[in-house]
Structure formats: C-alpha cells, structure tokens
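Rest of the complex left out; these chains stay put.
Labels run A, B and C following the written order; every chain starts at residue 1.
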Amino acid sequence: SAGGTDAGQSDSPTDSSNLSMAFSGSELANPWVSTVKDGFEAACKDNNIRCTTLNAGSDVDKQVTDVQNAINGGQNAIIMNPVDGTALESVLTAGKEKGVASITVAQTADASTGSIYLDDAAYGEMIAENAVQWIKEELGGKGTVAILGEENIESSIARGDGIEETIKRELPDVKIVARQHANTPDLGLSVTQNLLLQYPDLNVIVAANDSGGIGAYQAFENSGLATDPQRGIFSGDKTDEAIKYMSIPDSIYRGTVDLQPYNAGYAAVEMALQQLKDGLPAEQERQQLEMTPFTQEEALATK
Amino acid sequence: MNRDRLVHYVFEYGIVVVLAVLVLVFSLSSPSFFTASTLTTILSQVSVIGIIAIGMACVMLLGSIDLSVGATAGLVSVTAALLMSMGFPVWSAVILTLIVGIVIGLFNALSLTLFRIPSLIGTLAVMTALRGLAYLLSNGIPIYDIDAGFKQLAQGSFLSIPIPGLLFLGIFVVVAIVLNRAKIGRQIYGVGGNEEASRLSGVPVTRIKYFVFALSGLLAAVGGLLLLARTNSGQPSAGSGYELDVITAVVLGGVAITGGKGRLWLVLVGVLIMGTLSTGMVMNNVNDYVQQVVKGLILVAAVAFSQIAARSQGGRTITR
Amino acid sequence: MVILQVENLSKKYGNFLALENASFEVKEGSVHALCGENGAGKSTLIKMLSGAIVPTSGRFVIDGVESTGMTPREAMNHGIRAIYQEFSLVPFLTVAENIFYGREPTRAGFCDFGKMKDDARALCREMGVEIDPGARVETLGVAQQQIVEILKAVSSKARLLIMDEPTASLTVGETQVFYDIVRRLQAAGTAIIYISHRLEEVFSLCDEVSVLCDGRMTATRPVEDVTRRELISLMVGRDLVESYPESSTAPGAEVLRVSNLENDRLHDVSFALHAGEILGFGGLIGAGRTELAMALMGELKIDGGTVLLRGADYRPRSSRYALTRGIGLIPEDRKHQGVVMSLSVKRNVSLGILDKLSNAAGILSRAREDEYYDKYATELAIKTATPNNLVSTLSGGNQQKVVVAKVLARDCEVIIFDEPTRGIDVGAKHEIYGLMRELADQGKAIILISSDMPELLGMSDRIAVMSAGYLVADLGRGEADQATILELASTKLAMEEGMQ
C-alpha cells in the first residue's frame, strides 16, 4: 500500500556519513528514555550519522505519525522506545519495504527488524527482590508496603504486577495496603503523603520507577522520616537523582535497578548500522536488555 | 476596485496564505515533501483531529466548547476493541460505539441545558470521568485481539487517497453543506450569535444544542474508531490531549470562541496547517523540543496575521 | 459663549461615509438638539466628540482646545461627558460603583466605598430619583439602568454633556424627573447636545436644533424659528402628514381571551382581544406589561388562569409554540432579544421563517429567501448598503425594522409590539404605525405595549392599564386620556403603600 516515490532511499550504504537516523521516544520526560536518547545521540555522533529526536509524549498515535513521517522523510533507520508495538506494525512493515531498519528498545514491536527488549515482569521482580531482601533482614519479614505503579502504560502494569506478585509470594506476612498510580515526583509525593496520613507506620514504598520513588522520598523527608531505620524505598531505573538520595548516609532510599539505558541506546544504533550494511534480516534480531540490581551499599561505596 | 477585492480576499483568508507559505517553505527545504505520497500521508494523519474538529467547530459556533472529545475517542477505541475481542462482528461494534459517542454528546447537552452547567466545566468533568472509565474497562492494558479486516479502515485507500482522509473530506463536505444550506445550520449560527433572540424567533434552542453536542460526540467516536484502526489496538490513553489540538485547529480556522461566527472550510485549512507543520518539521529533522517551540510561535504568528488582516478591514471586535 | 465648535467632521467606515463635513456650534447653557432619521449619523457625530471613535477628518474645538480626535479619558478631562444609546454599565458592580466607575474616590489607595455610596445617595436626592446605590446594576430594570446612566454622566461637573436618546427607555414619570435634571444643568451653565426622536422634547427642552440627513448636516436653527412640520420635512426630505391612521373596520371575532392569569409578577389579569383591533397597554415601568407578553409567548411560566386562543385552550411552552400557533412578539430590547448582531440583515429576517424557506429535507431555498427578504425589506424600507451587511452596522431604527420584518414574515394572527418605536425616527415611526393599522385592518389582532403616551393614545382602539401586575382598567377610545391613564397606573402602587 505504500506506493509513491522512494525518495531518500540509499542503495546499500557503506559510508555511514550520509546516513540519518531518528529516535522516537515514548516519553522524553522520563529520564530513563531520555538517557536512551543520549546513548543514541552519542552513537550517531561517533559514526557521523545525522540524527533527530522525536517525542511521542505517551501518545500512541503521535508515535505512529512521527515514525511514518520519519520514514517518508528519508531516514535510514528508526530507533524507538514504543508506547505500544502493535500500533507500529503497518508503518514498520512499510518501512522495511523501503529498506529502513527499525530497532525497538525496552518495549517491542513484532514488525521491527531488531529488538533490545526488556522483560517487564522480571524487571518488577528484581525491583521487588531488593525490597524483599531488606524486609526479611531488617523487619523480620513483616511490615506494611505500598506500591506506586505506572498504571497507564501496559508494560509498566506488568512491572507493577511483577512487584506485587513477588512480594506476596516471598513475604506472606507483609500487608500491601495500597497500589496507586504515581509515576512522577509530584504524584509520588502527594500520594505518599496521603498514604502516610492513613497508615502512619507504612514501612516500605516500592515504586515502578525512580520518579515515583523520589517523590515518596520527599514525602518521608517532609515527615522527618528520611533516616528512619524502619522504612525503605525501592524503585527501578537507577537515575542519578535516585543515586543521590541513596548515597545519603542512613537514607531510607535503599535500592534500585540498573537498566543501562545509555548502553541500550548506543547498542541500538550499532545494531541498525550493522543491519543496513548486511541488509535487513528476515527474522527480528533480538537482544535482551541488561538488568542489574543496585543497592545502597554500592551507592555509598562508589561515592 | 478589483485590486481592492483582491487585497480583501488575501486578508480575509490570511490563514490560507499561511498554509501556502508553509507548504512552499517545506517543499523547498525537503524535496520529498511536495509529493503525492507525503500529501496523502498528511491528509490521513490529520484525519482524526480533523473529523473531531468538525464537531468542535459546530459546538464552538454555538458559543460552547466540548472538552470531552479526546476522552470520548479514547473510550470508543477501547470499547470497540473490547467488543471485537469478545467476538462481536465489526459492524455491530462500530454501531454500538457510535451510539456511545452520541450518548456522551447528549449527556453533555443535558448537563448544559437542564443543569445549566457551563460546557467548559461540564465537558471537562465528563472528560475526567470518561478517561477513568476507559482505563477501568481495559484495566490499563491495550486490547489487541481486534478483527483483522477492521484496520483496512485506516490502511486501505481508494483512488490512492487513504480512507481516513476520504472519510474526513466526506464528513467535511456534508457538515459544510448542512451549516451553509440547511435550516439547522442557520439556526446554529443564530443561537451562537444571540441565543435569546433566536429563542424568541422560534428557534428550538435546546434541541439544537442536543443536536450539535450529539454530532460532536458522534464525530469524536468516529475519530476513536479511526485511531483504533490506525494503531490496531484499543488504547485507554488514545486521544489524550486531542481536545487542545482540536481547539487550536478550530480557532486557527477563525471560529470565534464567543460563537456565531466562522467558516468551516477555514477550519479545514487550520487542520491542514497543524498537519503540515508536524510532518514538515519531522521531515526536516527538527528536534522534537524545538518543534514544540516553533509550533507555538507559528500558531501565534498565524492567528496574529489573520487578526491584523481582519482588523485592517475595519471590523473592530472585542477580543478576549 | 461658544463652548464647542465643530468643523468639517467626517467619519468613513470602509467606503461608507457615515458623516460628511459636519459643522456646528454649541453655546454655554444651551441645549442643542441633533435630529435626523435612523442612520443619519447622529451617534457617529457625538461619539467622535466623546472620544469613543476617531474622526476620519475634520476637527473640533472644545473650550479653546483644538482637537482632531481624543481618547475617552482626554475628552473627560476637557469636561465632555456622554450618555450613549447603548447601555454602558457594568452588570456585576453596584449603582454607586458604576456612577463613579473609572474615577473612584480612594482612601489610602483603596476605594472609599462609604464615600461613594454617600455621594451617590446625595446625587440621587439632588436629582430627585430613588435608587438604592448599593444594588447591583444587573438586578435593575431597563429604565432604572438608564437613570443610573444619566446619574453617571451628571455626577461630575461637565462642561459639555452629550445625551443620545436618553428618554428612549423611560416612562412618563421618569421622563419628567429627567427633564428637571436637564433644566437644572442648563441653568448651571452646562452645554448639552441632545439627540432624540421625540420631537416634542426638542420643542420643550432645546434652544437650537441641527438636522442631519444621510450623513450631511442640512440645517442649524434656533428652535423658535422652526415648526414641527418644517423640522420633519428637513429630516425626512419631504413633507410628512403626522397623524395616526384611523381604523377602517369594526373589530371582528374574539381571538384571544385571557382569564385570571397568575404568576410571580402577574395577578388576576383578564382581557379579551379581537381580530382587527389594536389593544394598547399602558402603565408605569415594572407594571408587568413585558411579563404579560412573555407569558403569552410561553417564555415565562403561568401559574394560574386560562388563555383561550380562538376558543381553544392555549398553554404556551415556548416562543416556538406561540409562533406556530400564530402569536408573535416584537421584543422591547432589540439588541439582546431582537437581532442577532453577528448575522447579516437578510439572515436575521430569515431566522424566524426557516421552516417556510426550507424543503422537507431541511435544505433552504435561496431564491425563496431572497423573495421573502425583498418583500419585507421593501415594505419596511430597511436601509442597508446590501442585504448581506451585518445587522450590527445598521442604525438602531433600521435594526428595529429588521425585527418587525422577522415577525411579519411569519404571518401571525396576534402580534405583540413591545415598545415598537423605541429609538425609531419619526418617518419610520409613522411607517410602523401605518403598518400596524394595516395589519389590524387585515384582521390581525394587535397588542401594543407603549410608554409613549401620544402613541398609545393615538394608535389604540382600547387601552388596558396595568399597575403592579394587576390589570386595573380596560378603557374604550373615548374614555382614555393621559391623566386618567397615569392615575390608574399608580392605583395599585398607592394601595400597596397604604397597606404598609
């Protein structure tokens, strides 16, 4: 169905300096995505590739439009962090016909030529593991927990589910008092404040991302509980800001998970470059996103 | 005198000049811009916003506003996907969800006419509620298992014009005719211009409000179905923030926010300006952050141009 | 001494010359009348003096200061104050705040509300009017708003006071109070420019008169040198026989019978209306005449009593309902209830008859629309450059004709005219009188609500007098005169005062 001109299509490029690539982020307000972008831009710079960044702002249709425009505009490869992979199917298929490489990072899309994927359930499990370990050691496996999820993105919901299931499985004596949507510092702060009013002895906040966790930390700090040995905050994404709070001695910010966004963005460009050199693969090329727990001890040690 | 007339038209339709300039600039800066495939792509990309904007234009001609359109589109997208995944045939899912859109519109009209809630706040509240409902229904997760044939709605084309674009143009033509040629169109302008005088002239004001809000709801539902077909999955967040884009397009098209004044075909131009800007900037490798800044500035410039033009024609109006 | 000297003042709207080379002088302590048909350019002229609009060319000298156009503020500083034809009050603010709007007395940087209220009260007392200075303007009726407008203009010492149809929405009582105000100001040396379509005012109040005709000033004369007839022919450009048309047929069958009508503002109202007659309604402001009209149109709810239309029970729910059953209204407030300013002249006329203009599918026929428009525009002599001009560009009088055309086009059997000639020039007035009589002669039943006493007496076959929501008398033509009506109009008020 994608007729018309083939403007911008270059035949099997060998010199990468006349290549151009676009990055379409699901939400550039999210520091993790933003760091993927940084990796993408660095890789492009190192390889003399012209690059563009687009922000879907969590809007699926905007991302479809962006990617469509980028393909029509003659980009050679698109690196994406999809809001929703299924939505991209037809544009990416059309892109493939034009010889455009498409690599997804974190979320997947069946029609992309490459994928650096994240298993969100496992990710949630790893975030929760940090908390489980600490609760077992310091609270004797008991306590009250609240989960701050990112409930408006499918993959993040799976992450939240991973957190919830792990805690329920590993710590039957722990009471999960709430699961609320809070994926920004602002929301994390007010939701945690409100939860503290209702449950003053709330021990642990497990947040699906650092942004929510950082807000929760502010809430505890406002209540003078930022160094309470009975409390803990756990999250994922290993942003610099989270590390800053973790490196405060006696801080209740106790754990996060490193998803290596910069490396992912860099690797995606390299994968695309390879594909453009070798020709697009028939099968999607897959590579798992690295994921390592990061605890307070490590934060204090590297300080 | 002929020169005067020309000047008059150039100024009255300043917004058309803005569109022409944009097309020119992008065509020069990017060779692949002024091609059939780019232009039809723009048309199909703006179709959702455009269809919803047609309904919004009617609502704004009445002097009201409908902030619930984006959320309606989202709810319809989720509901239709849900119905199809439950095995309902495509046609029944479509009809049911179009009815959902109409019912939402009727509710908006009800809250305006019976409870006398200003539409700005009434539809804002409905927007909040519907968005919550869309998440509740889908449990926050996109729904994929939709009928394979359905996406033809977005991906098919006829005479090499994509179907969403055709649908948009078709709806535009019908509504434009109704607004200009039909009784109810005249009544919409009348009510928007002076509700009290219209009522005293025997215009069924309340009925017209129901009609217009139902139309807006219906067109938002059509937009939602197109979104579903485009993205191939029912997204609870679909259409978020569309209300602002749609209002931008409508006001760009010169519809007075106070009602009673404006031309539908200029709204079409407004919609195209928005689409051209997005596509043109992406094709020219403009960074997204910069895109937003440029978009904002161009919108200000475009409206300023057509306002100054209108003023030079002597019409002194109070702007707020 | 000459306070104001106007030289060759012109105003152009697009290609349209609203006013061309107007020149005249106003002397200290004199009242200078501006007369002319609707759209002659009277308001345009005075708006340039008060700074509301900027002249295209020409100049004027106020108190020795030459100007080619001022801002409203500058005009005020030169002692020019104006009462405009359109209300210029702020609804949410109180009477006192409106009177001192823009030059509020302050104490320590804040508005001195106490002083404002006291001053306003003193002003009311001085001018002999009764209005609560603390009431919000939006709660006042049209006449009281007009009085507030007048108070606002006279509250500061003006050298030149401009009044554009100040009595258009006043009834007899208030008008007398207002005349006293004018005479007092005149005695104090204030120069006044006075615009009115009520020629008797020109002769009783004014010293000099200038006549505008199609944007040109055709004459300036001392009032004692000109007769009413001359003045009219100067304005209209031809001789006009000033008499109320006589009824040529006897009243026919009863069309409307109202019995014991009750609602919030109406009490036990009963009357009958026959085909071919004009039933006048007299009364003071707030007597409930407009409420009665609105109740008959279905715009106000009826709590008790019955209405029979051609013998059948009639329970109006809306104007639409009333119009489809043959009852039409020309409302009193043409700006808010009559015309749609953002539509063209033609489309305003069409708005009421869209059913007639469209086919079964609801599609309009432009040909039929033109046909109807041409018929009524000619019949009423609506003066507009083209039928597609916005109605907002028409003069007040021509706007009123548009409203009349809209109702006429509906072929109603009962037509209620609520203050139909308010702000309408003498020529057009007589056209409307002729039209009303013609309609009556054709067998239509007409209700005329009017605060213009000569008009009420001249046009009505019978006169019903209302007072505080009661219909207190139904007078035959011979029985009615100004004194009787005024006395009857205040009966219920007197009773209520007696009770308290």
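Assume contacts are C-beta pairs under 8 Å (C-beta built on N, C-alpha and C of every residue); 3 or more make two chains touch, one makes a residue touch a chain.
These numbers come from a predicted model, not from an experiment.
Enquirer: Taking the shown chains as one copy of each kind, please give their copy numbers in the entire complex.
Expert: When all chains of the structure file are included, the formula becomes A x1, B x2, C x1.
Here, only the chains that are shown with their structure count from here on.
Enquirer: Would you mind checking which chain's mean C-alpha position lies nearest the centre of all protein C-alpha atoms?
Expert: Central chain is B.
Enquirer: Distance-wise, how many Å sit between the C-alpha centres of subunit A and subunit B, to the nearest whole number?
Expert: 33
Enquirer: Express in whole angstrom the distance between the two chain centres, defined as the mean CA positions of subunit A and subunit C.
Expert: 70
Enquirer: What residues on subunit C touch subunit B, complex-wise?
Expert: Against subunit B, the touching part of subunit C is residues 13-14, 297, 299, 318-320, 322-324, 329, 331, 336-343, 347, 350-352, 354-355, 357-358, 361-364, 406, 410.
Enquirer: Which positions of subunit B touch subunit C when the two form their complex?
Expert: Spelled out, the residues of subunit B in touch with subunit C are 181-184, 186-187, 189-190, 192-194, 196-204, 256, 260-261, 313-314.
Enquirer: Which residues of subunit A touch subunit B in the complex?
Expert: 1-5, 7-8, 20, 22, 28, 50, 52-55, 57-61, 64-66, 68-70, 72-74, 84, 86-87, 89-90, 151-154, 157
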